[in-house]
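First comes the structure, then the notes that go with it.
Of the protein chains in this complex, one is absent; all others appear in place.
Labels A and B are assigned to the chains in the order they are written; within every chain, residues are numbered from 1.
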Amino acid sequence: MSILKSLIYLLIYPGLLFLFVYSTFCEWFDRKLYARLQNRVGPAYTGRAGILQPVADFFKLLFKEDIIPERADRVIFSSLPVVGLAIVLTAGLYLPLWNIDVSIPSYNSFQGDIIVVLYLLSLPTLIFFLAGWHSTNFFSTLGGVRVLTMLFGYEVPLFLAILSPAIVADSWRLAEIADFYQKCPFLLLFQLTGFFVAVIALQAKLERTPFDIPHAETEIVGGTFTEYSGKKLAFFRLMTDIEMVVGSGLIATVFMAGFPGNAFVSFVNFIIKTLIVISILSLIRAACSRIRIDQMVNFSWKWLTPLAVMQLFISILVKGVFWRILQ
Amino acid sequence: MKKITIPIGPQHPALKEPISLRMTIEGEVIKDADVRLGYNHRGIEKLAESKTYIQNIYLMERICGICSHSHTTCYVQAVEALCGLEVPKRGLYIRTLVSELERIHSHLLWLGVAAHEAGFDSLFMYTWRDREVVMDLLEIISGNRVHYAINTIGGVRRDISEQQKEKILEGIEFLRKRTEYYTNLGTTEPTFVARISGVGKLPKEKAIELCAVGPTLRASDVASDIRKDDPYAVYDEIPFDVCTADTCDVLGRVVVRVKELIESYKIVEFVIKNLPAGEIKIKAPRKVPEGETVSRYEAPRGENIHYVKSNGTDKPERLKVRAPTLANYPATIEMLKNGFVADIPLIFAAIDPCICCAERVVELIDVKSGRSDIMTFSEIKRKYFCEKKRETL
Partner (left out) sequence: MKLKPAAFIPELLRHIFKKPATVRYPFEKLKVPDDFRGTPVLKPELCIVCRACVRDCPAFAIEITILSEEEKKYKMTIHNDRCIHCAQCVESCPTKALFMDTEFEIATDSRLKLKAEYIYSRQKKTDQKSQQT
């Protein structure tokens, strides 16, 4: 019986099929909200109110011609999109959906799985750099270099901000952290600074405006994705969408008390909470213009990292004050 | 670090029209730039010699879509000077009205394009939505949203009714409120200001030395405007100020253009309120007497010069166009030196490039040897084109 449940967990919900379908829904939501903020219509004609537009885009890209540059390494160039997709799908398995029993650790919920998720979410940056490097095109190389430079900016605040609630909850396991905050939700109010730092750092990780420097369309053509077309580009775009879902799921787990309840209630919880995080991401995307790479690194080391360190201090203080009460 | 040459263009998402800029860069800093023109050459000056003066009005209009009225007016003023025609006051007032409406539409377009190059897509969508108001006003006055064709030799072709005057005043009132909001936004939004401030510096002496024109010159604190220096149409009767800024960078150019928008609203309201009664055109002769003349006009991008030489027949002998963007290219190369690669689209977009206006010469360069050549047209035909039968429709 548990084998059947594991198979359903891996392949259907919340595994492959659910992540595929939900990421296309989130892309539609993001595009529609972004368009309405700009007084436009957004996707409108494919399916009811344009909801099938991302699916149509994916299938259209699958049918397009696939070109590999002459001097590029065929094996690495072709396998990078698939490896990237595998990485983000694996990261999605650790989100605490459908976890009935917190006391028994299983293959997808164990001590330290928050670190595994954070590590898996930093690998796509390396994949982008390798994609840009192996395209042997000047614009792609420049994009790849920019991706790594940005990594030095946002990675530290993101880690500090996401680990602060874990310190208060006294556990490195996502399911336990969510459980802890479900029991005393008022402690979440102390994590507000960390929430904003994490959202801004997530926007930088997903390479959306104001941080879409690596694939700035008007400056370096396509950046890391210049030479990718057809099936490979379709997989890269799907990978970015799923990364958005997993990233906002991670923030919702740690800062918004996870997804309590049985299978159906936690499903509804997951959708509502991730849509809230994605709305904030779309709002930031519409409200700012792109900044230069040196300004971005400046900004993250002058503002984001000190705020994250301050959030760490607050977490330690909270833990010291409430320790007796919690015991 | 080693110096490499990268090509920006002829095809590039930052450019709306083909032009080749070959930059020598070291890391992320530009050391030198080289401009190659000629991708958009259409042979307009040669074609103008085989059409009559009246047909040339519409040919001049199609040099550019955004500044179409400036080319027509400049040309028509030159021909009227050759014929010795005195255009009635009402005609001149209507010409000025359409000129200022075109300036408003061009600056709003530029604001959107600059925001898009900086990555600020929301401002791009908003300014272009407000630009629709001006396009609709121009459609009511002249019958078309682009290529207004309101000029004819000797005056204008269409008159303005009372109802149209009210609509224009309503439109201007709405646009004024929106422009004040954009001024506020453009100068206080931190990501946008960080992007455009300190970028593309052009000091005052260099701007005068390299003969920059238009808002590029005025943003370097030089108060030079053809409407004040050499007034044409009725600009000597209308009170307005020349707008300058003293920061000498892209932020200064944004400020200059937004200030010019506000001045244009004032000019349009003055023109509408003081429109004199009378005729709108006088009859012009078909054959223009011999002579040559130069006419200048302040287009939204800078100073536009037309030179017309006539020989007594109804077709011009020589017609030369010097568009403002051509005068701004040397200044652009100066601005690109010691800038960042990330700033290339913004620096280039800040001069408001209208590349098809400026294409008057083609340079033939041999790709393998890098040498440039002069060839006659029959040599080109013989060497590179083969004879084909064309079917007539």
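Keep this in mind: contacts are C-beta pairs under 8 Å (C-beta built on N, C-alpha and C of every residue); 3 or more make two chains touch, one makes a residue touch a chain.
The shown structure was predicted, so the numbers you read here are calculated from the model rather than taken from an experiment.
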Omitted chain touches shown chains A, B
Residue touching the undisplayed chain, where the options are B:77, B:96 or B:122: B:122
Which is it among B:24, B:40, B:55 or B:293 that touches the chain not included here? B:55
Which residue from B:84, B:143 or B:276 sits in contact with the chain not drawn here? B:143
Which residue numbers on chain B touch the omitted chain? 51-52, 54-59, 62, 122-123, 129, 132, 139-140, 143-144, 147, 149, 152, 157-158, 181, 184-185, 187-190, 193, 393
For chain A, residues in touch with the removed chain: 33, 35-41, 44, 283, 286-288
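We adopt the following convention: only the chains that are shown with their structure count from here on.
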Which integer distance in Å separates the CA centroid of chain A from that of chain B? 45
Could you please specify the touching residues of chain B with respect to chain A in the complex? 4, 6, 12-14, 28, 115-123, 125-126, 129, 189, 191-192, 194-195, 340-345
Residue set of chain A touching chain B in the complex reads 37-40, 138, 142, 209-210, 212-213, 216-221, 286-293, 295
